[in-house]
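Left out: one protein chain. Kept in place: all the others.
Coming up: chain A.
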Amino acid sequence: MDFLNAIVALANFVIVPAVAYGSQLALGALGVTLIYGILRFSNFAHGDTMAFGTMVTILVTWWMQSVGIGFGVLPTALLALPFGIAVTALLLLGTDRVVYRFYRRQKAAPVILVIVSMGVMFIMNGLVRFIIGPNDQRFADGARFIISARDFKEMTGLQEGLAIRTSQGITVVTAVVVVALLFWFLNHTRTGKSMRAFSDNEDLALLSGINPERVVAVTWIIVAALATIAGVLYGLDKSFKPFTYFQLLLPIFASAIVGGLGNPLGAIAGGFVIAFSEVTVTYAFKKVLVYLLPESLEPEGLVQLMSTDYKFAVSFAILIIVLLFKPTGLFKGKSV
């Protein structure tokens, strides 16, 4: 019984949150990695793209709530999501047209594009703060839990409860669907194949008649979808605050690099590696150990390796370790 309790406690406080967080990071990292693969630069504006998409979704959600459109037990934000994606896609296509295309034609060095993306980041950050303000916004509605801790205890008779929030369930399901769709698109459609060809060898792809502008446009649309979905899921799970989204840039980049930049499969693996290490290292294991160890050995402290304030340090440390020992990432990424 004690053993089961320990497992449930672990699942409740480590595994479930880490899986949800990992899915959100994976979606974010997929966006970063796609831009890196096709457009060949690290997009510093990605966190703020996520914030922008989420903001549009929140605004549409509020409107829907005000006219009484709901989605039953599911959050209304899921209904608003397509609008968020559409507006973000328009914004990204517009940005590409006004800003990035010029440098692409010039064949500017990647680092110049990174600096340009810094400017875009400023503008998007300013836009989001300008429209919705810098404060916390909550927009989750519908049922809060799939299983609440109390129901679980009554069901199983265990001391520990396992709570699964609706947002966590939705996150995982959505992420699986999105990733499946993305991989099907990349592997089985003409456009997807041309994108992979373009990513592998630009010159060869151009020679075989692939239209680069089309590939780039499709990439931006996919990135808009991925970023908006990742942002909305993160916002539903935690809360929406523009600055937090900017800070997500670090774990997202860490995920993408750990997995191997430019490699979609790696981005997903990287997301989960980062999420699991962040949550495990900053979790106080006392509760789990109390069940597992005999009373005489019971730990006095919280058995927390690091305080939660240092979660950035965790993703960073993993990033450094991977870079030192495997510079192209766990899965083979590009190294330019």
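By definition in this document, a contact is a pair of C-beta atoms (placed from the backbone, for glycine too) under 8 Å apart; a residue touches a chain by one contact, two chains touch by 3 or more; residues count from 1.
As a working rule, contacts and distances are computed from a predicted model.
*Asks:* Looking at UniProt, which of "Biotin-dependent carboxyltransferase family protein", "cytochrome-c oxidase", "4Fe-4S ferredoxin" or "Leucine/isoleucine/valine transporter permease subunit" names the chain that isn't shown?
*Replies:* So the chain that does not appear here would be "Leucine/isoleucine/valine transporter permease subunit", according to UniProt.
*Asks:* Pick from A:Asn5, A:Thr171 or A:Ser315: which residue touches the chain that isn't shown?
*Replies:* Here the residue in touch with the unshown chain is A:Ser315.
*Asks:* Would you mind spotting which of A:Thr33, A:Asn125 or A:Thr219 touches the chain that isn't drawn?
*Replies:* With A:Thr33, A:Asn125 or A:Thr219 as choices, the missing chain is touched by A:Asn125.
*Asks:* Taking the full complex into account, find the residue in A:Ile38, A:Leu78, A:Val116 or A:Ile268 that is in contact with the omitted chain.
*Replies:* Selected residue, touching the omitted chain: A:Val116.
*Asks:* Quickly run down the residues of chain A that touch the omitted chain.
*Replies:* Contact residues on chain A toward the absent chain are 41-42, 44, 99, 102, 110-112, 114-116, 118-127, 129-131, 133-134, 246-247, 249-250, 253-254, 257, 301, 305, 307, 309-310, 312-313, 315-316, 319-320, 323-324, 327, 335-336.
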